[in-house]
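Just one protein chain is left out here, and the rest sit where they should.
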Amino acid sequence: MSGVEEPKLGEECGVFGMYDLDGNDVASTIYYGLFSLQHRGQESCGIAVSRTDGPPRNSNVCKGMGLVNEVFDAEAIEKMQGDIGVGHVRYSTAGASVAENTQPLVLNYIKGTLSLAHNGNLINAVELRQKLELSGAIFQTSIDSEVIAYLIARERLNVGKVEEAVKRAMEKIKGAYSIVIASPRKLIGVRDPFGFRPLCIGKRDNAYIIASESCALDTVGAEFIRDIEPGEIVTITSEGIKSDKSMSGDKCAKCIFEYIYFSRPDSYMDGVCVYSSRITAGKILAQQHPVDADIVVGVPESGNAAAMGYAMESGIPYGTAFIKNSYVGRTFIKPKQSARESSVMVKLNVLREVVNDKRVVMIDDSIVRGTTSDRIVKALKDAGAKEVHVRISSPPFLYPCYFGTDIPSSRQLIAHNHSIDEICELIGADSLGYLDINRLDELIDGDKGYCNACFSGNYPLDPPKEDIRGDYEK
Amino acid sequence: MSGVEEPKLGEECGVFGMYDLDGNDVASTIYYGLFSLQHRGQESCGIAVSRTDGPPRNSNVCKGMGLVNEVFDAEAIEKMQGDIGVGHVRYSTAGASVAENTQPLVLNYIKGTLSLAHNGNLINAVELRQKLELSGAIFQTSIDSEVIAYLIARERLNVGKVEEAVKRAMEKIKGAYSIVIASPRKLIGVRDPFGFRPLCIGKRDNAYIIASESCALDTVGAEFIRDIEPGEIVTITSEGIKSDKSMSGDKCAKCIFEYIYFSRPDSYMDGVCVYSSRITAGKILAQQHPVDADIVVGVPESGNAAAMGYAMESGIPYGTAFIKNSYVGRTFIKPKQSARESSVMVKLNVLREVVNDKRVVMIDDSIVRGTTSDRIVKALKDAGAKEVHVRISSPPFLYPCYFGTDIPSSRQLIAHNHSIDEICELIGADSLGYLDINRLDELIDGDKGYCNACFSGNYPLDPPKEDIRGDYEK
Amino acid sequence: MSGVEEPKLGEECGVFGMYDLDGNDVASTIYYGLFSLQHRGQESCGIAVSRTDGPPRNSNVCKGMGLVNEVFDAEAIEKMQGDIGVGHVRYSTAGASVAENTQPLVLNYIKGTLSLAHNGNLINAVELRQKLELSGAIFQTSIDSEVIAYLIARERLNVGKVEEAVKRAMEKIKGAYSIVIASPRKLIGVRDPFGFRPLCIGKRDNAYIIASESCALDTVGAEFIRDIEPGEIVTITSEGIKSDKSMSGDKCAKCIFEYIYFSRPDSYMDGVCVYSSRITAGKILAQQHPVDADIVVGVPESGNAAAMGYAMESGIPYGTAFIKNSYVGRTFIKPKQSARESSVMVKLNVLREVVNDKRVVMIDDSIVRGTTSDRIVKALKDAGAKEVHVRISSPPFLYPCYFGTDIPSSRQLIAHNHSIDEICELIGADSLGYLDINRLDELIDGDKGYCNACFSGNYPLDPPKEDIRGDYEK
Partner (left out) sequence: MSGVEEPKLGEECGVFGMYDLDGNDVASTIYYGLFSLQHRGQESCGIAVSRTDGPPRNSNVCKGMGLVNEVFDAEAIEKMQGDIGVGHVRYSTAGASVAENTQPLVLNYIKGTLSLAHNGNLINAVELRQKLELSGAIFQTSIDSEVIAYLIARERLNVGKVEEAVKRAMEKIKGAYSIVIASPRKLIGVRDPFGFRPLCIGKRDNAYIIASESCALDTVGAEFIRDIEPGEIVTITSEGIKSDKSMSGDKCAKCIFEYIYFSRPDSYMDGVCVYSSRITAGKILAQQHPVDADIVVGVPESGNAAAMGYAMESGIPYGTAFIKNSYVGRTFIKPKQSARESSVMVKLNVLREVVNDKRVVMIDDSIVRGTTSDRIVKALKDAGAKEVHVRISSPPFLYPCYFGTDIPSSRQLIAHNHSIDEICELIGADSLGYLDINRLDELIDGDKGYCNACFSGNYPLDPPKEDIRGDYEK
């Protein structure tokens, strides 16, 4: 979880769908749900609801750039009447950070109104768009949801149910996708066959919820039912839940970085608690990169749990070395690179009392460009730390991700251009240890069905020839 | 022209397109152009520009709810780099006044980015949407532009040029439309074969402009070249202007209300000065409904020119009887209907000095529900007018318009339910005279090719079975 | 009246006070009152109300930069409960256009809460501030109201009634002031002994109103009672109106420019209708500067009435030559001075049909720097006018005003540096005539008690040695 701090890696997206079979309005619960998923995307957000007892074409939408509490006010939520709906929080790179790309995507097709919210990235979106355009389609956004919506709309002409059309669309799209869809009378949750991104189901009273992470269920007081399985299509109607697993494959590729960094520590995904994953990562680090030290500290927020794991395993006391200023918001003015402001350190301050005259083990979840690590190590030393031993709770970042994570190009990745020893020197640490790629499965209880392509280059699906963002968004 | 006052009839829309062959940015000129067309629509507005020397898919868009000076700021205009672009000001009924319906519509299709701005209303949009949906189309807005865009995109697959595709789309769409389109390398202006809505071409230095009214050309310092003819497709490329009139029909149906009310008096449309039209209307009223009186006054702004015409013809002196408060904006708080606030009259005040003890001829452009006329007549009498003779510079409003004007349903039209004598009594006037429907052609120099359906029920095209706004927007 | 167009001369301020003896809330009526006085100041505005049956220290204030409809929304007005209150619209030069200078000034003193709204300028404010500071006063604004409030607060310690304290304060302050004050139980209106700025009383049901102009009374449906006389203090309590004229002097100096330009034409001030004043000015111009021409036109809005007067007197037909775009608001982006934008003319357009091939008499209220006149004359000629004869409904501007009008320094005044012939040539006119200073009294029915210092340099009070704006606001 990253707080409002600028993501080191880029976040991705969060989705939340709800259908209250008793007919109660769902907008305010979606609001709180999105709020609890805010760490997954802070660029824009939106909610679309409709009434299942209304005409097939009805919807209320509110979308905008900014945080959940910036985009919606009490009046807007009050006005959004509907017992079914979906919500979305979004992160994207700067280029495509435009109003028309906010989600959910709301559209009319032959059977009425459809609202979609999508987390992930298709790798064949460029081809699909081209194909669709070649049959006369027009595109008003550069988001994958629009491609998916088109495919569903077309397939719906041939099959009797929207969930069937969704399934046929799944046969065409490739990549990472966890989607919630509200049709006039159904709430549908879909997870791609590789299960790249998480998705789970919950229930509160007589209302069903489909959300990216279980923490969203906790926040709205709903009970966790189960994860949606890779390749599964879950359809909720007034009759209850139906499941179709005919698209499930035999190979999973869950994003391991969801556990290391993206998700909230209190979420459970595919049976694994994110917090426990991080504790485990810390323990492994302690086994593989032990060091004689006085204290173990985590870089907040995501490094804290791993630091605790390192402490448990090593016996070195756990401590809190950083105070994080959580007021940094979207409109915060960044310090200039001038000489005078170079020493301004707004987000983190070191607790001198804790690290002074100590040998410190500092745990962070990753090193991307190295500049942040450099500043933090320096701050610890300025505060009196005698030694700073950096331990990273993931293997070195070497390859781009095509499945929903915004990782800079290889050129910018410090591990791509430098040996570990060089990195250690560049960031001013006394020693540096990364998590062993071979032990990643221990983070998720030995499950082998995960994706580690950003560390190994072993992509579960061939990467696209042309990057999807290139053509449409610049 | 209605000032910022709430329209009695509803406005429609205004379009402005520009292509600078020298490669200069066009956004700021489009801004001033839209500003001069603000009277045609005050609900939302937008500008989209792109670079003709860029990749085929590039565009900069800024759209929003509100007036031109509310939606754009200097920074936004500065950022919008592009030598080709289109702009739009929009009016709609409350129901559809939503962000996703703002124009221009910007989309990608097989050949690149297309931006459309549309003034008018299609009468077969519902059927076309249904047909498109039946072939798998999805719709993200409820504006006609989206239907038109689809048709163009589909036809483009079969023909070699975008203007050819536009022509083929015109064979399918029925109704009122004046459209400007920016394709990757061309600026296209289209006017429907009946010529319901105006559209003209201008030039400034080496840049071409296509706009709803000639006043927009004056404002930006461009020279008026000519009107686009009904059914004509004008294509501007780096080579200059081309024209295709193969869609022109032999029957025109220019909206006569453009002259009476919608357009700015300083605009010239199809060879006729709007101001002169109104002078003529006033003269006809003086001939047909003479009265012994001391002064002729107009209800601002649109009634003023007709009042001057009445004065010229009758010899009764022209005077200014009303002071209009032009600060009424979008956020103005309307007086409540409570007893205490019922006497508040914020938009108009009567110049007592001018009308006291006088027999007044009061000219207005129309009576819709009758409530406004009632208040104004009363205000004149309160200010000492001995008699108030109301003259209306159009025939009585009896039928709805399906071609771009937002006229209330017949039930709400006072002339639908009452005789002229009854209306006269209801609004408290001493006499009442309407313009004779048989003399409307005199307003446009005897041209018979105009539409008077709102007065006669004689629709040039059969009205739609289902009103287009019904299904999509409520 | 200037519309939302930028003032040529600078506006000043408008005040509106109200006390409803029946205990009804007054905030919404003050809102509409200020709205009708918006032409007097468009920079900032505010309303302060309190309950006369509450504790002596209670008030509700809402102030801000911008137009009345920008600063207040329905919720804010709803919340402002109180049966007594004052409001203000403000204009100032750029330097002092800061939030802390918005009025009304609301303060606590020994007897409770006092709210003041002031129109005018004191010429001894600098000395008074210095004196007050020398006795320990602190100042949080640079507006005269604060000086006046201090004097009232100090005098109130020595006398039994607030209106007595106001009177004693009047003995100390010199200059132009029309003030409304709400004390815990009284509404007070004061006009300086010279009567520079207007102030009048009205009544609606059981509520009293004190306003800068009578048009504000019309707007809120109140009846005009009478003007407050120069030097008069009017006190409204639950018992009704009391008047104290003991401060009235024998020399009046009403600002003649209120009639020529500032005030709304539908206002009556000191028995004279502003509209009639302007008609008279036009007639005088026709007598003094006759010309052989085809049409007389006014530069909107303030030139229109004078043009009508010129037409009446000369027999030359009156016409409307300009269409004004009233959507220009505070946030409007001004055209750059670049070559390409130099021809953009956003606020006015010429009705070619009216002036083409005509000899035109063009009436404006004043020439300040000459640049605007130059552009308008050119626009008329571009539209085909054969001759343009400029007539100005005031004498040439030669001297600064210290009594509430923001006139540029002499250096910038074209008439200060050029003969009339030179000005005529500079603005490209065929002839130019100003109103004769000796006939100004005819504008106000022969009343000699007016100030013409800006034309004559004859100040009714010695100008201040140090300009009040200098020290405090820069």
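By written order: A, B and C. Residues from 1 in each chain.
FYI, a contact is a pair of C-beta atoms (placed from the backbone, for glycine too) under 8 Å apart; a residue touches a chain by one contact, two chains touch by 3 or more.
Being a predicted model, the structure only gives us computed values, none of them experimental.
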Displayed chains contacted by the hidden chain, counting the whole assembly: A, C
Absent-chain contact - pick from C:A153, C:V166, C:A182 or C:I256: C:A153
Option touching the unshown chain, where A:R352, A:H418 or A:R439 are the choices: A:R352
Option touching the unshown chain, where A:Q81, A:S276 or A:S431 are the choices: A:S276
Residues of subunit A in contact with the chain not shown: 1, 3-4, 24, 28-29, 31-32, 35-36, 38-39, 67-70, 72-74, 77, 204-205, 215, 218-221, 264-266, 273, 275-276, 304-305, 308, 318-320, 323, 325-333, 335-336, 340-346, 349-354
Sites on subunit C contacted by the missing partner chain, in the whole complex: 55, 57-58, 61, 63, 98-100, 105-110, 114, 129-130, 133-140, 142, 146, 149-150, 153-154, 157, 471-472, 474
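Everything that follows uses one rule, which is that only the chains that are shown with their structure count from here on.
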Chains touching both subunit B and subunit C, listed by label: none
Chain whose Cα centroid lies at the greatest distance from that of subunit C: A
Separation of mean Cα positions, subunit C and subunit B [Å, integer]: 36
Euclidean distance of C-alpha centroids - subunit A vs subunit B, Å: 47
Length of the line joining the C-alpha centres of subunit A and subunit C, rounded to whole Å: 59
In subunit B, residues with contacts to at least two other chains: none
